[in-house]
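Below are the structure tokens for one structure; questions will follow.
Only one protein chain is missing from this complex, and each of the others stays in its spot.
Up next is chain A:
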Amino acid sequence: MSVQAVTGATDVAAAILPRRGGLAGSLSDLLWRRPGLLLLLMLGPPLLWLGIVYVGSLIALLAQSFFSIDEFSGLISRELTLKTYGDLLRPANLDIIVRTVTMAAVVTLASAVIAFPIAYYAARYARGTWKALFYLGVMLPLWSSYLVKIYAWKLILAKEGILTWLFAKLHLSWLLDGWLSLPVVGGNSLSVSFTGTFIVFVYVWLPFMILPIQAALERVPGNLVEASSDLGASPGQTFRNVLFPLALPGIVAGSIFTFSLTLGDYIIPQIIGTSRLFIGQAVYAQQGTAGNIPLAAAFTVVPVVIMGFYLWGAKRMGAFDAL
């Protein structure tokens, strides 16, 4: 009976359904027949935005860096010249570049070392509630304002701050004082030392390192680790030969974030650290008080070039092979 009922129902319906009425109906049919049109509609606006606002301003910036400033009148001369790049290579400016790149490299390395175990735990062991807590723990700091976090760290790192107090309670003040008396990394207190700048950079960018590594490790099948162990590899050998190479694209992706964000940041070193400038601060000062837009532009080109080399090197190392 039921078979008849079912076939009876299909007898009524036509094999080809009539077009749905209205504009929406014909639009659906049109987009189905011309998928290229749909793609254009979806990608057009963001491409225009990227093309004009982003690439356009980047080209304007590049052009600015080939102008120069007249040192007497302070006016910008719009003739193409390499004079500004000559200024960029002065020892004082080179110092700024070296300082920033070193800081970015150290922050990236430290972030990777700290992020890997966290990402590994999240990818291989955390399930259900623990996984949710992991995401919450990693993302929660991103929900609050960047400035608030930095000022909070300033209080934590200050001479009268909780960290100094903690070191005293643990009878480790000698350790902190010893560290602060070191050249370069030391200072009056953590909040006015490069160590403080480093700690806050690592804290602020850490989520950007954890998440890509976690995503990469998530895609490594668990049985590869078992297979490695089965073939006689100790846990250390398994890490070196299987986990690390397969997590490398994630580490590189994360390091692109931490490295480039540190290269360009001008707020953290201004609030926490010494009075010595980083690239971001130099740009800020040159385009603001100094009014030297060409030099500011030349400074801005530096991180772009460094990142270009960085990506090229990463590609040559095979970091993107496993993508």
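Everything below uses one rule, namely that a contact is a pair of C-beta atoms (placed from the backbone, for glycine too) under 8 Å apart; a residue touches a chain by one contact, two chains touch by 3 or more; residues count from 1.
In the analysis below, contacts and distances are computed from a predicted model.
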| item | value |
| --- | --- |
| Protein that the absent chain corresponds to, by UniProt name, given "Dihydroorotase", "Alpha-E domain-containing protein", "Putative Cytochrome bd2, subunit I" or "ABC transporter ATP-binding protein" | "ABC transporter ATP-binding protein" |
| Hidden partner chain, touching residue among A:233, A:267, A:290 or A:311 | A:233 |
| Sole contact to the chain not displayed, among A:246, A:285 or A:307 | A:246 |
| Per the touch definition above, residue among A:73, A:129 or A:223 touching the missing chain | A:223 |
| Residues belonging to chain A that touch the chain removed from view | 221, 223-224, 226-234, 237, 241-242, 245-246, 321-322 |
